[in-house]
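One protein chain omitted, others in place.
For subunit A:
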Amino acid sequence: MEAVITQSVSEKVKTSGADAVLRSLVAEGVDLIFGYPGGAIMPVYDALYHYQEEIHHVLTRHEQGAIHAAQGYARATGGVGVVMATSGPGATNLITGIADAMIDSTPLVCITGQVASSLLGSDAFQETDIISISMPATKWNFQVTRAEDIPTALAKAFYIAKSGRPGPVLIDITKDAQFDQVEFDYKKCEAVRSYQPIPEVQPVAVQAAADLINQAEKPFVLFGQGVILGQAEEEFKTFIEKSGIPAAWTLLGLSALPTEHPLNVGMLGMHGNYGPNKLTNECDVLIAIGMRFDDRVTGNLSKYAKQAKVVHLDIDPSEINKNVKVDAPVLGDCKESLKQLTELVKRKSHQSWLDQFRTLNDIERAQVIQPELNPTEGQMTMGEVIKEVNELTEGEAILVTDVGQHQMVACRYTQFKQSKSNITSGGLGTMGFCLPAALGAKLGAPDREVIAVIGDGGFQMTIQELGTIFQTQAAVKIIILNNSFLGMVRQWQQLFFDKRYSSTELINPDFVKIAEGYGIKGKSIDQRDDLKSAVAEMLAYQGSFLLEVHVGKEDNVFPMVPTGASVSDVRLS
């Protein structure tokens, strides 16, 4: 290992590689890790036995559960999630979470055990080439075969995971390196010569962006998770308030700006709000902040905001011009670039432009939102469940969602007052993410109410983590929005495949009984009259609680931008 600038934080001491792993974690301030033991990581787990005071290890029921829990922890706290697994299947079970963390820029350090270095490449028991397998899905990975490299590798791992655009890092440690002796001397990593995590903000670029914004009559801000990752919520709010520009969020940008903020005009993209989607193709300057023009946001790129000049603030140079041609790129940390931009933009109000958003959103309110949130007949809707949760949590809860219809509905209708409150699998769309992520979020933010909203499909993908919730006694509130279907796929089958419901109907078990088996209190309702009291009972309950709500089997999520359509062709029905 070379080319690393470091700062010494501990005294030299002779110890084993396995012990060095734990000492390194302690030096990085880690006090909670998620994982699952096995042969090749046993020396580290043995060392962990002596660190029970310093480090709490959460034993999940599957490595995928461990990594999603670490993701939930990282997203709720803004820190680095740490996950540990053994070689072979232990390591490969992490891959979905690694890919999820990569595309959603979540800082993770994954530590995997590996067979002894003398056995590498011999098809030894539980040997798999996890370095090659994880390579395209990690920000950085490294195989340690010598105990002496453990502290440097871990210092580098933490630095790379959390700096610049965050992401998952994997350190694979051979068993002999865990047993061997090392002169432990931990130095925190502060720079890597081949890696520039934060490009410097160029005043010329900020000026060019400000000029476009100052001339604009219909400017429109799109904000993503970059605002949250850059801890730039205040700078962002100050910027839009001074410039008076309406702002819409991506799925991962949600909660960076309070829902009730007068300039918050709603959600972008496939199931986003009517106003922001329609007016993307009417604005004259589009200002993208910490977002990456995902295809679920842009719809058909050839018909996306062609009339607009585009300003793009991002920390990652490879995002500029990747999907949308940019007229004024501003590289750098948006906490800094937003501050500079705010100084240069004129104080303005764009009232009539803002009213255009309101007018369109009023159409959506009448046609879609009103019937979704306040139905008077038929089966319960997903929206009315979320509305009840909103009323009782008053926008203070952390919402964790899975993937599908329930996710879109929950993200569309949940009210947020504070940042880092929306945890969902955005880019990868990983079903099974929610339950373990909610556990990780609750352990990371124990003082906050954590509500896991899950579909009946995704719940059964990581249902085993009920065991971890039981064992940790984490008071996660679980709402299953049960429509006995893989709802989003069914919706597409209905709309685009002539209602051929191929393999999407689920015959489900008794979820309440399953919860009870795990010592978790459960309740199931299918009547509207019971909804308010059931949600209240769930929130008032001290421990974890599972509430199953039977909702309309064939309800659809609207608005919708069909695949291949332009955002301005968003459908209300």
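Annotations
Definition applied: a contact is a pair of C-beta atoms (placed from the backbone, for glycine too) under 8 Å apart; a residue touches a chain by one contact, two chains touch by 3 or more; residues count from 1.
By our rule, contacts and distances are computed from a predicted model.
A single chain of the complex does not appear, and UniProt lists its protein name as "Acetolactate synthase small subunit", one of "CobQ/CobB/MinD/ParA nucleotide binding domain-containing protein", "Corrinoid protein", "Acetolactate synthase small subunit" or "ABC-type polar-amino-acid transporter".
Of the listed positions A:192, A:338 or A:534, the one in contact with the omitted chain in the full complex is A:192. Residue in contact with the omitted chain (choice from A:118, A:132 or A:359): A:132. The chain omitted from view is touched by exactly one of A:79, A:317 or A:519, namely A:317.
By the touch rule set out above, subunit A reaches the unshown chain at residues 2-3, 131-132, 135-136, 139-143, 160, 192-195, 316-318, 320-322.
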